[in-house]
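The structure under discussion is supplied below as structure tokens; questions concerning it will follow.
Note that this complex is displayed minus one protein chain, with the remaining chains in position.
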Amino acid sequence: MADIVSTVVANYNYWIYITLMMIGLYAIIAKNNLVKKIVGMNIFQTAIILFYVSIGVKKGATIPILEHAHGGHGYGVVHAAEYANPLPHVLMLTAIVVGVATLGVALALAIRVYNEYNTLEEDEILAQIREE
Amino acid sequence: MVWPIDLAVLTLVVMVAIGSLMVKDLLGAAILFGAYSFMMCLLWTVMGAVDVAFTEASVGAGVSTVFFVGAVFRTSRRTRD
Amino acid sequence: MSSQYPALIVAVPLLAGLLVFIAGWVNKKWCFPIAVAALGISAYSSIGLLFRVINEGVIVYKMGGWDPPMGIAYYVDHLNGLVLVVVSVVAFLNAIASKRSIEDEFPDNIGAFYSLYVLMVTGLLGIVVTGDAFNLYVLLEIAALTGYGLIAMGGGRGPLSALNYLYMGTIGACFYLLGIGYLYIMTGSLNMVDIARILPDLYQSKAVMAAFIICMVGVWIKMAFFPLHAWLPNAYTYAPSASSSLVAPLVTKVMIYVMIRLILTVFTPEFSFNILAVSQPIVWLAVIAIVMGALLALKERNLKKMLTYIIVAEVGYMVGGAWLGNRVGMTGAILHIVNDALMTLCVFMAVGNIVYKVKGADFEDLQGLFRKMPFTMGAFVVGAMSMIGVPPTCGFFSKWYLISGAIQAGHYGFMVALVFSSLVNVVLFFRIFEICYYEPFSDDHGHGDEHGHHPEPAMDEAPVTMLVPLFVIAVILVLVGLYTGDIVNQIIDVAIPKGLV
Partner (left out) sequence: MKIIGLIVAVLTGGLLVYAAEDFPAWSDPASPASTYLSPHFIEKTIEETSVPNIVTAVLADYRGFDTMFETTVIFSAGVAVFLLLRTSGPKTQQTRLYRHQLTGVTLRIKEGADLPPSDNFERIDRFWTPHDLIIKTVCRLLIPFIQLFGLYVIAHGHHSPGGGFQGGVILGASIILLAISHDLRTAVKRVAEKMDAVLCAIGVLIYAGTGALCLLLGLNFLDYKALAPVLHVDSIMARSHGILIVEIGVGIAVMFTMIWIYNNVSSGGKYNQGL
């Protein structure tokens, strides 16, 4: 029983990441409001981060910080199977930072666009450009 | 890893994501996006990625939301979709 | 010191980008010298590195002293040695040429502007030199973020087009990241050479195939390959001239380099061309890209926008050449990276000079330019000839390789598209020359009718700092054309793996 449930949950994990990615991608392309597109962009990025973090999960492993850390020595032999894979975590720290940097620039651009056209709706902006 | 929590949070994540894209108010979208980031952070803690979760809690749920609110405050809350 | 060249290429512009920024707050006079000196050192190191690579073969540089699969390593081989030289030289020349226009357009923010400029070059150089797939993503984002900032400085429609570029660019970069994730889950490695070593056992895996497709789509979005090109024309048109002459020659070319690197090193030609049977549709897409780029360029009435559509067509050349799946086509594609970067720089620099003096690049603004700015227009003619593909200039030779590759592959559609696009380029550029040759009617009634009489000194040429780099690049265009044989034999031929015939 526990096995079946865990496989369902496991697949569920991948499905959710794909679902979130599709939601984000759809929002970037189809949404009309510029800030909504930025929200979609962030959901898209977070979905990929979820995917990477899922790679790092290991059954029966704990967080990737070695125990007995405060003694200075006495770690004994460290078994790789006991700790989760740290590499995807490192990569995703970087990706989160890149995400917030992109978010900052995107919002700044949205403010500039708003100052120029006084609206955030894409079709209204395009209509204004066509009138010029 | 506790699967009922995982399952519940995963479902909530999708719901909040759709909510933040559907709500017809940008300020609401910003706050829901913050909730989304926080759910993600929970999920990653459950998966054992504590550093990533910590970063997401401070960046995604914290600073990003503030940036969003600031930008919405400087532009407009109005949205048609 | 020469063993440290790979680190210097990237580290010096990075440090300079930070110092320039601080200098912008302390004393603005230091900004330009620091930026130019850093780009100069970078160009010098990359030229030195290229010669070392030619003599000694592949150079591996371990960042932090960690061995490659664990840490990040730089691999400099013939392919990226060549692209490094192009990128650093283009950035260096453009930095000198755009001094005046930067000072005119952003007098208060010189430091911040130069900082973004130098950091963007850092990102592009890093993309080219790195041997780690994830490191490439981070550098991609540096180049992209700084690019959005530089492009949006144009005012008017600049921010909107930069925002559209940002959406597309982020999708592209995320797709690339996702593809790398797929490779990582299958191989467990991030180092390109290491992935290539592990992959052959997994060639039949669906995940590897998906990784390849996703990476390719991501890179295509970034390089504005035809159906995904919508962001490019506006972004490049509304950018200030100092940024557009940096972004236009380099970004698309560097992305094509990434595509070729993925095909040749990470996935190997064997997988890309033989196991995945997608070459034909991609070359046909490239044909459509070339034809559509040429036709859309015909429609435009603005010189800068016309040139951006030509870039879309040129991207089609290189993608098509790379995907022909034979050695000659690949040679043409790599050679065209070099040539296209140089000639795009030449024409965009000339446009920068024109915009600097005339304050516009619409066709109506261009009248009488041959009289007004003879030197600029002279260099522009050289660049245009190269874009058309007239023999002594370098554009001819890469086109020659591309066409021979198409014939060898039996892909006549691609050959016809290349010829068609060259003809359209003839029409486009001679139309410009015609407009520039005739004087404006409404100017004043003195010198429209009595040609042959002593022409009044109506010359109004751009400053020397803008002209000298322009001449240098025009001369380089011809020189690269004359030395094509050496470049192909000594560098490109070695860069392409033996397996590809």
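The first chain written gets the first letter, and so on, giving A, B and C; residue counts start at 1 in each chain.
Criterion: a contact is a pair of C-beta atoms (placed from the backbone, for glycine too) under 8 Å apart; a residue touches a chain by one contact, two chains touch by 3 or more.
This is a predicted model, so every value here is computed, not measured.
Considering the entire complex, the omitted chain makes contact with A, B, C.
Interface note: of C:A112, C:V358, C:V390 or C:V468, the residue touching the hidden chain in the full complex is C:A112. Residues of chain A in contact with the chain left out of this view: 7, 10-11, 13-15, 18-19, 21-23, 25-30, 32, 54-61, 63-66, 69-70, 75, 78-81, 83, 85-91, 93-94, 97-98, 100-102, 104-105, 107-109, 111-112, 115.
Interface residues of chain B with the unshown chain, by the touch rule above, are 1, 50-51, 53-55, 58-59, 62-63, 66-67, 69-71, 73-74. Interface with the hidden chain, as seen from chain C, comprises residues 4, 7, 11, 14-15, 17-19, 21-22, 25, 61-66, 69-72, 107-109, 112-113, 115-116, 119, 122-123, 126, 132, 134-135, 138-139, 141-142, 145-146, 148-149, 152-153, 159, 182, 184-190, 198, 205-207, 209-211, 213-214.
Note that only the chains that are shown with their structure count from here on.
Residues of chain A found to touch two or more other chains are 88, 110. Multi-chain contact residues of chain B (touching two or more other chains): none found. Put simply, chain A touches chain B in their complex at residues 5-6, 9, 12-13, 16, 19-20, 23-24, 27, 31-33, 35-36, 39-40, 42-43, 46, 49-50, 53-54, 56-57, 61-65, 84, 88-89, 92-93, 96-97, 99-100, 103-104, 107-108, 110-111, 114, 119-121. Residues 21, 25, 28, 34, 37, 41, 44-45, 48, 51-52, 55, 87-88, 91, 94-95, 98, 101-102, 105-106, 109-110, 112-113, 116-117, 125, 129 of chain A touch chain C in their complex. The touching residues of chain C, counted against chain A in their complex, run 134, 137-138, 141, 145, 148-149, 152, 156-157, 159-160, 162-163, 166-167, 170-171, 174, 177-178, 181, 184-185, 190.
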